[in-house]
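Note that one protein chain of the assembly has been removed; the remaining protein chains are unaltered in position.
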């Protein structure tokens, strides 16, 4: 499950043209101290709709917002004329998505691939990125990802965040 | 996901009449330093067959044996005359179960519930117990358990085992 | 499974503004002699995407086109500004839908519900309509529908189409 190409530098900044489900322009800095699951998707990508969106909704139910943040990123790299922010807004409402979703910034040089997607070197959609509480990109997956494995990775990052030892003075807890 | 009734004492000892898939009489002491998933089941329990056994097989594929040990425990508390060790042996072969499975020791006083099942206060089958690398029982679940949640708990226990900080000198890994 | 409100009159005509995956303007008359499964959907309806589209694709694989015709109908009754024919064209390509799909005709009087949807009295999307080889509407379901039950209904309509007796002179076949 370990992604060898991932290093310890800060995750690339999110560059966005607009956000839904939040009044702010979000940046990863606002999430320091929390583990972040970043879901890059396109609203008309079948794999995103069948796998990533349901996964994101379940993560949202399962973990405390103060521990784990779920962020969507609409990384449109094809069919830009129909996957507009207007269409995305309807999509988010229909799929009852309430976590913040940013629209990846179109390349001013005219390339199909938007800027954040370029910076992360994403190979397509869906892509899932795990960012630790220190803001470092710790794993990045293209395509569907096993839930048991993903759970273990998130649990490990949450345990790191909480510090080493889960048992003190006769009381134990599992961090996740 | 936190089980408030679980305390920090060592997990109760396994009391067994025989073992399959190992030549030894196993005890939890042999697993110190590893996280243990203990799966208590009955071979004719539909929920065990549909959920716990497939889960155990996937855990076995996903994690290194040196980090996570999977142990089965055949806790027969009904229909003892047909869920015999002979029948269990065929069951394990048919379901291609290769991890160690112990047979919970029948109560010499004649109670239906075998001794380890009594000691753990299990309410039925399937029951899943998480034991940390220090030998403490950290969680116990009766019935089916969400894979994402279970993954997170295992990941957290693995991270604890590996020590706090997953990033050192410019290299990071996710413990799980 | 029997739909008591369905009578023996011909199914209402399809009224459409355009078609995809065909060069013709299709009408139900062209399908006389074949059983028809009509799938009414909206491209941003989660239930349609999760259930109806995969079902339609499996029906297409399973049955001969000469026996069973699959028709899609894009019945947009909300968010008309983003579920345009342009967007539908991308959706059909992304989901690899190759059976004919018509766009239900917008109501010239300005009602949200398009004309075919009105004529069939559909309550929402997805809706599945079964039309027999004589062109009669035999069943109509709103929402997800059990595959075993749907299979049985289709098999019965195919058997009707093929005539009563599946065994002649020492040889039998199952019509479906």
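Per-chain numbering from 1; labels A, B and C assigned in written order.
Just so we're on the same page, contacts are C-beta pairs under 8 Å (C-beta built on N, C-alpha and C of every residue); 3 or more make two chains touch, one makes a residue touch a chain.
In this text the structure is predicted, and so the values were computed from the model without any measurement.
In the full complex, the chain left out of view touches B, C.
One of C:18, C:62 or C:111 touches the chain omitted from the figure, and that residue is C:62. Residues of subunit B that touch the chain left out of view are 44-46, 49-50, 79, 81-84, 86-87, 90-91, 94-95.
Even with one chain removed from view, subunit C keeps its contact list with that chain: residues 1-2, 6-8, 58-59, 62-63, 130, 132, 134, 136, 138-139, 146-160, 163-167, 170-176.
The definition used in the following text is that only the chains that are shown with their structure count from here on.
Chain contacts here run in a simple line, from one end chain through to the other with no loop closing. For the pair subunit B and subunit C, the distance between C-alpha centroids works out to 49 Å.
Averaging Cα coordinates per chain places subunit A and subunit B 32 Å apart. Averaging Cα coordinates per chain places subunit A and subunit C 37 Å apart. Within subunit C, contacts with two or more other chains are made by no residue at all.
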